[in-house]
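Worksheet: the structure to be examined is printed underneath.
Of the protein chains in this complex, all but one are displayed in their positions.
Moving on to chain A:
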Amino acid sequence: MNLNWQFIMDSLPLYREAGWTTLKLGFLGILISLIIGFVCSIVLYFKVKVLKSIVQVYIELSRNTPLLIQLFFLYFGLTKLGIALSENACAIIGLSFLGGSYMAEAYRSGLEAISKTQIESGLSIGLNKAQLVRYVIFPQAFSVSMPSLGANCIFLLKETSIVGAISVVDLMNITKDLIGMYYQTFEALFMLVAVYVVIILPLSLLLTWLERKVRYAEFGN
């Protein structure tokens, strides 16, 4: 298979720009998901009335439906009711809606992993509530949930590949265009895979490293 390197060089700026779009959408989506997830897990942990059931419904709805449908509903469905959002806004909202529930589950598993004795010991040595959260609960919960938080980040970054379907000019979208316009199938696909590997592989390695770093907080290590 001979690749047309001239074509690859020519299409480089297109892919660079689309790669940035993917990164930007992914970054914002992950950031908002982390916040939504954190709030949801706090609501669940402290069993806040009313809010708890809303959060539960949200988590089940978002975890059990595909992102593509969520995006189509946001982008094509809601505009008909007079809520017009740009495709980038839709992509970020969709990613955050999906990611929030995954992050919430990740935090929750961390919070649940803290044994009662830890909290009781903390109280018995005279820590107040803020100190308890700061020095006992948070470090341990974070280190337990870190692997799933990391996996969710990568999952969300990969899910951004779908936003091309609502005409965001992302990697998938330009690949499809290039294949359709120039029939340079292999070159376009080669670039597509290359850019994804360049984006996701370092992140994956970084997260593995980070995971080992925060492990120290776990009880018994």
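Please note the rule applied: a residue touches a chain if its C-beta (ideal position, glycine included) is under 8 Å from a C-beta of that chain, and two chains touch if they have at least 3 such contacts; residues count from 1.
Please note the rule applied: contacts and distances are computed from a predicted model.
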item: Choices "Dihydropteroate synthase", "Integral membrane protein", "Amino acid ABC transporter permease" or "Acyl carrier protein" - which one is the UniProt name of the chain not shown; value: "Amino acid ABC transporter permease"
item: Contact with the hidden chain (one of A:113, A:127, A:200 or A:214); value: A:200
item: Chain not shown: contacting residue from A:45, A:58, A:142 or A:186; value: A:186
item: Touching residues (missing chain, whole complex) on chain A; value: 1, 60-61, 63-66, 68-70, 72-73, 76-81, 154, 158-159, 161-162, 165, 172, 175-176, 179, 185-186, 189, 192-193, 196-197, 200-201, 204
